[in-house]
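With one protein chain withheld, the remaining protein chains of the complex are depicted in position.
Lettered A, B and C in written order, each chain numbered from 1.
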């Protein structure tokens, strides 16, 4: 996967544990891959809501023990965020915390609402002020404006106004709420640790605290957890499901269960199907570590071509080196990957890649493989060509930066400088995914958007 | 002055200078004594509003040149803040920035509103959410809710709802607004530098950028500065003035002009009047540097007793040393002051102090003077006993921490361990202040509050 | 590999490039795995020697462009260091810089001298003072004390006094020197980039700057590079070689060439030999990522058992979370690894591990595998049992912390809680390593130390 794709966000929540903030920090650590730029935790201790957010990885933001000490309480929500691509003017840290009629509420969000600009305008006309551009602040405004009396009814009321892809975790001083949109774009699961309830974007966040995976939060389900235990609500009309297939292809961790099945299993099947559709006359199969390891293993299994480690990934990169000279791009790829000459020399190599967005890094990787002695380089991609942006929470490029939108496959092959290039077919991809075919969102491959997109939002995203 | 009195805030604004943010940082530096805990600047460049805030002194927050570079624009507002004494939950950084119907607006505030809890409740009932406890956020909510069309009218509309002591500076992407409450509790002046207009809490902020002092912003005056130049509005009914006499006694810098006259001149007169009312049979007069330097000079002039420097102040203290042992308090006073034995030995000493709040530091200072050989120690205070809290922007202690509220003068004298103790009389103080007597607020000496105080606010402040 | 083994150090040097410091920072980045605690660079610009060192990863220490700007020059040396386990009293940052008769000299070192305490005592008797406990300072003292006139002769003179395992890189304002001990314990290679010469602990540091691997610096070779080009010296009597076999087993990166052959190839052969010696009745082979990936691949190839990814490593860990509760150890392992249930469930699993030092982490990993459903767990270790400390640069535990020194294989098997446990044999290991058998140091497996160890040093190391 191209490093140009910004990850989206990860959320976590726990109710009923004396060490709620610490367990949340661990859960967020397991979800670090869903957002590396900032991290935050909000807790409730029956009297107050406490929040701490900071830039950087979870382990950095919550490194000092004093920070967790300042987050007392038996319930907590947490958030990992990808880089703010919007205006620098407002701080978009999450959980978003504010005081309203109901007291203090903190909110964390994963996904992307599609009617925000319309809602913001309406509310601003009505006198509202906005301090961030997050969907979390928006939902909080809607909750605050609800005429219902009880907080659960107010949340349900607020949810009627919003459209798009979302999972929200909310906390008050004594309640944890979690909701997943009726299409179910983003994953959200429910777990248990002793008497404590946990919600998390992926089940790997349950594993790290030794919690049990219970089930997925259903599309359109609202879960409320407080002193009375867990209650579930279905405040929406039923909609066709639109699970993000990209979670299986790239985003989620292979050790997670999402949309009812393990990522590892599906990702491996994608590799196998790729081998069936697009065999290659080659000596070895190599992944681009670590994102396509599993798919490459599937490809190797199916094809009978030997799997090798032909690229070593340097995991120390965190902040990029300053490289003002002309060979910047090459250097950046070299900082991250190094070819294993002994493996590659004289070999016909199949590189299994999970997806291609801009293709820039892959182009340099190919050049590196050739310099290291690869005789032939064949690229096999475990998803179809990406031709259209995502408006549901994945920060793909604008259309004209997507290489498959600009070039046909022959042109991409030439651009990458490879001997052959093949993509997995749409039908092949869907045939191996769990659930039925029409339960997925495939808009980025088909332009077939499950929810209509606001023109303004479109423009905004395109202008970036 | 006791170090227990938290300073209040300082504000600054400039319109029409290409280097607006840098000049604002200099202005805030000159106003540093009005708030040492955090600092912030907001600018407008005709297209956007930019804000940067940080903890610490102005020179620290805006040390890196990149920070000012990220604040482009020809207009700016700035704010120095004293420590947040309220809840830690919400961040109270200023200028407060938000987006509303009118676009982005930044607000900075000096003073204290007296009907905030009522207004917050009303607005929360109505669906508003609050991210801070600042009066700046409150005024912005009121502006956002106004049904008027033009921003100036909306501000005027909003001002009708608030009561208390305030000076606000607001900026949009192309306008600078400044307003002073109709009682005129806090000082605010207008200056000019070439074609640029400047507003500032004290005139010393004009001097540092070589701007000319033009006049005070009048009590109840709203000033609007934009591409059309400066316009002035009087949106309030006329009220009796209630200038904070404490600005002359302690807060403002001696080199400033406030309330129409120089602080130095008035402060010296307070010292002279003190000498007339309470002479002392002594060899030398010494100030507690630097806050009572000017008053001590007045006392010495009038009394004919020689002025000496009997205490050296160590200006290096910034963060206090960790002193867990029992002599903590003594050590902290010693860290800040050192007696000059050669000056004090065998002498009958008059110590002129500007005011006494808790008296703790003064008590240790007296002990130190005696150890250094002072034969007699007489305290003369250049204002009356402080018996009541301030609800208009000065963070005095709660009533039961004010020594003059608990003890009579004889008891205080005993507590301090001095040979004599005298305070300036109320009438004496007012007789030497500029303006007419009834133009001042003297509530902290008299409990005579010009504006009624909300019960809730009272309670809140008392509970701290 | 157990995380208890501290890595040793990595060195780098370049001569003849206008961007010497920047290229050195990239080389050190590729060598980051050899020392994560601190990093430093020294440069020469024909007039001066400049040094900058700092705590943390290379990318952190040299993140600010100004830092590299302050390191001008056409020649540079660099150093990555593992944590100082010695006294906190003296700062052990490297490169070590000092001024002596020859002007400024900077020195960086990888390895461990075995007669330091004797040399230090002698020199201290003679009036020398020491500011660090590094071997780099010691060698500089010896150079400074040499009676020879020319710097090269002085270095040669100094080298006669020292014993042990070492690679030194030295720089003056206009010369780069590099030397490898006559036994050749630690790897050191020579590369070229255009007209520039490079020396590096491993060849992966050449790759990152697109330099060509030329050859190893020979055991006992001193290389001097200056305006006159590269000269080579052989200042020692020939000794039997004693290449550290652990570099092949664990330390060096698989994409490096050391001791004349690629690490990847040898490491894979170790896995194959392990499969020949110790087959297992199992369904899948899994590595402990990433250190035993290559050996596991060899085992799978040879055995015909399918390779799977049964453990996902979380690469975000950098600083450990604070985990004061009783399950600390489990949590720490969970922070780093997560089992893939779908892969493991019901399977008989061979875990290939590169080596076992204390066995603590492995024990928790085994427990985790079982909880994830593994039916049988067989450990296969790609080297013999480690029974004795290393005095030549690898910071193993003291003897009584080495599990194989305390327990026999049956006891270790029981301790780990596995169904079977087997180690590669010494002869098997040596049979697949490049070079002839007697060219290796195997002391940690055999207690057969190529160079006698100072009693004092022993004691010092044991006391730690």
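To be clear about the criterion, a residue touches a chain if its C-beta (ideal position, glycine included) is under 8 Å from a C-beta of that chain, and two chains touch if they have at least 3 such contacts.
Nothing here was measured: the structure is a model prediction, and the numbers come from that model.
Colleague: So which shown chains sit in contact with the chain we cannot see?
Modeller: Over the full assembly, the chain not pictured touches B, C.
Colleague: Going by the contact rule already stated, which one of B:330, B:405 or B:425 would touch the omitted chain in the full complex?
Modeller: Candidates B:330, B:405 or B:425; residue touching the omitted chain: B:330.
Colleague: Which candidate, C:109, C:141 or C:269, sits in contact with the chain we can't see?
Modeller: Once the missing chain is taken into account, the touching residue is C:141.
Colleague: For the chain left out of this view, which of B:309, B:409 or B:426 touches it?
Modeller: Going through B:309, B:409 or B:426 one by one, B:309 is the residue touching the chain not shown.
Colleague: Write down which of B:73, B:95, B:187 or B:254 is the residue touching the left-out chain.
Modeller: Of the listed residues, the one touching the omitted chain is B:254.
Colleague: List the chain C residues touching the unshown chain?
Modeller: 48-51, 70, 88-90, 97-101, 104, 124-125, 127-131, 137, 140-141, 144-146
Colleague: Which positions on chain B touch the chain that was left off?
Modeller: Touching the chain left out of view, chain B contributes residues 19, 22, 25-26, 29-30, 32-33, 36, 57-60, 62-63, 65, 68, 204, 207-210, 253-255, 257, 262, 264-265, 290, 293-294, 297, 301, 306-309, 312, 314-325, 327, 330-331, 334-335, 338-343.
We take it that only the chains that are shown with their structure count from here on.
Colleague: Please classify the inter-chain touch graph. Allowed labels: line, ring, star, complete, other.
Modeller: If you draw each chain as a dot and join those that touch, you get an open line.
Colleague: With chain centres taken as the means of their Cα atoms, state the distance from chain A to chain C in Å.
Modeller: 37
Colleague: For chain A, jot down the residues that touch at least 2 other chains.
Modeller: Not one residue in chain A touches at least two other chains.
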